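Here the complex is missing one protein chain, while the rest keep their positions.
Think of it as A and B in the order they're written, each chain with its own count starting at 1.
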Amino acid sequence: MTTAEVIFDDISKFYGEVLGVNRVSLRIPPGITSLVGPNGSGKTTLMNLLTGLILPDRGSISVLGVSPRDPETMMRFTGYATQYDAAPRWATGFEFITTGLLLFGCSRAEAEEKAWKALEWVSMTEAAHRKVAAYSKGMRQRVRLAQAIAHNPQVLVLDEPLNGLDPLVRAETIALFRAWAAEGRHVILSSHVLQEVDVISDQVILIANGMIVAEGEIRGVREEIHDHPSQFVIRCRDASRIAALLFNEDHVTEIKLNDDRQGMLVLTKDREQFARALSRIALAGHEIDGVVPADENVDALYEYLIGGGR
Amino acid sequence: MTATISFRARQACTIARVELRRAFFSKRSFWVYLLALFPAVVFIGHGIEAKIDRQRWSAKGFTPAALLDGIKQGETSEAVRGRLGTPVSDEKWDHRRRVLREGSGKDSEPRVWEEKREQRRRLTYFDGRRRADLWFENGVLRSKSIRPLLNLEEDRQVFAGLFQYFYLRLAIFFGCLGIFMNLFRGDMLDKTLHFWFLAPIRREVLLLGKYAAGLVAAVVIFTGGALLCFAAMLWPHDPGEVQVYWQASGLSHAFWYAAAAALGCVGYGSVFLAAGLLLRNPIVPAATLLLWEAINGFLPATLQKVSVLYYLQSLCPIPAPMDNSAPAFIRMLLSPAEPASHFWSVAGLLALTALVLVVAARASRRIEISYSTE
Partner (left out) sequence: MAVYRRGYQRYQGPLTGYWARFLVAPRFAWERLFQQRQVVILLVGAMIWPLFCAVFIYLANHSELWAGLGGGFKNFLEVNGKFFLVFMNAQAVFAVLLAALAGPGLIASDLANNALPLYFSRPMSRPDYVLARLLVLIGMLSLVTWIPGAALFFMQVGMAGRGWFSENWRLGVGVVAGFLIWVLIVSLVALACSAYVRWRVVAGGLVLGFFFVLGGVAKMVNTVFRVEWGSVLSPTAAMYQIWCDMLDVETPLGLNTAECIGTLVVLGVLLVVVLERKLRPVEVIS
């Protein structure tokens, strides 16, 4: 089933001296895949490479077995809503989508019907006959989404699709993505916010500084990086004393005391030894109010993977 | 579904239709229309003026032609009026200027400026066909010009000069620059070029579609403008005279002017399309090209042949009159190359265009979307 995947093979892209992405290799199966990373990490670069808007300096890309250098074939089953917040000045929302569809070889009636359906999907029928240039940001975002899905693509690439949408439309849009993924299509989207896409994604790709830091399910990602120190938050009365004791242990790499001296954050390389050490300390009569693992949530993971990479 | 030739042609048509609408109806095209139609407006203005003059002056009666020819330099205005009668038009005005007083500023004398006042006067007489303009300074005839009110031969020369110096060099050049550069660079500026790239079309098809749109627009506007101007030039003249000219060579002249305008659009269009596609700052090559075409006349004959203008000028039916306001030594330097034959001109231009388009098509496959660096 190689041709049912989107494959990046050792892709590098430089903008002059600026690194876009570096030696990225990925296989993206059908379903919802989220690219997550901070500003300037290379998400847009990856998506533009995938759709052939820019060309890689090294490596090759295959979208369901087709190269992006052949837009005539590839764009037939690929839709891309870019991050560029622009639309032709001449067109209304409806004309904009219809014109795009005419290039697929649709007859005018067929194109208009499909365009209307796409506009219905994103609830944009009311403003359909106004100039796109006069739309608000969220409206433009939606019309670009409609343009990307109008031809029923197998691979849908969306750069920050939830950006600028109000909560109602956001929920509808997410539902739409789910429905599309359920049909066995690729939905590849990007975001800065891990929580936002965490719940809807089948797969997450974390990217920082142009390199893939992790990929897979959130939980799986967490396990893969087992050698990374676990974080625990300890609440206690006598924090500095306990910190001193913990610091004698080999497996503890870092301790951050809270300002109120009532707690601390501990990084350890070995959970089990840490647990034993803690019980020793407790048995020695030091009062410990609670221990909570700090990095089971996505925030901490993000912070670790991406923050550390900066 | 495999893409066939006819499918691609349909795509190119769709692109061309969209772009055509922009080329014809966008606000910016107003200036292109103005460039293309202004010469016609000027000729129409000239025609109207001549007709009105003839009508008004005829009402005042004619001066015998022999009297007009007998006017001599140095006659006074009163003498002329006495002999020829009331002129059809008589204008008087004062001309003031500051001059050095006689004798001052010589040797060690201080310079003294004084205001000198001259009375100037222009008398115009009309013999039914020719007008005589007589300029007097302080009552003495300084210069005169006697010429037909309307002269087809002369107007055709004027048109030939205007077509080559204004129409080909400036109007079509800048018009094509505006239209064709806008096709790709304009989209990049609006940050909308990627919408074309995201459609299932080959880049070559996109290029051809856009070129076709620009070409249709430019050819319609400029060939139409040239023909309109030609018609406007003929319009005020005596219908019989025009008829004779039309049957002798007029039709072929009109055809070749139109052909030169159209081929100008073809040639300059492809060059500017490629420039807009390939270069971040297309103004520098445009300026270079303009300069190249402008100094073209001073170059050795072989180099002259490496320019769009050379072929276009070879197509023009009447060689442009030399600009006689240019200093004599410059005119001496001009050595027009032997014009190419019509066949070779057309073939040369088309070959040049094809070459440029092929280069542009190959380049278009490597174009990347990068709006930030405009």
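Basically, a contact is a pair of C-beta atoms (placed from the backbone, for glycine too) under 8 Å apart; a residue touches a chain by one contact, two chains touch by 3 or more.
Fair warning: this is a prediction, and the values are worked out from it, not measured in the lab.
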* Asked: Of A:131, A:178, A:192 or A:286, which one is in contact with the hidden chain?
  -> A:131
* Omitted-chain contact residue, chosen from B:181, B:234 or B:261 -> B:181
* **Sole contact to the chain not displayed, among B:189, B:244 or B:301** => B:189
* Asked: Out of B:42, B:140 or B:369, which is the one that touches the chain we can't see?
  -> B:42
* Asked: Taking the full complex into account, what residues of subunit B touch the chain not shown?
  -> 28, 35, 38-39, 42-43, 45-46, 49, 97-99, 110-111, 113, 147, 158, 161-162, 165-166, 169-171, 174, 177, 181, 185-186, 189, 281-283, 286-287, 290, 374
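Everything that follows uses one rule, which is that only the chains that are shown with their structure count from here on.
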* If you average the Cα atoms of subunit A and of subunit B to get two centres, how far apart are those centres in Å? -> 58
* To do: Spell out the part of subunit B that touches subunit A in their complex, as residue ranges.
  => 1, 3, 7, 10-11, 14-15, 18, 21-22, 26, 190-192, 194-195, 197-203, 365-366, 368-371
* To do: Could you please specify the touching residues of subunit A with respect to subunit B in the complex?
  => 15, 48, 51-55, 69, 71-76, 79-80, 82, 84, 86-90, 99-100, 102-105, 147
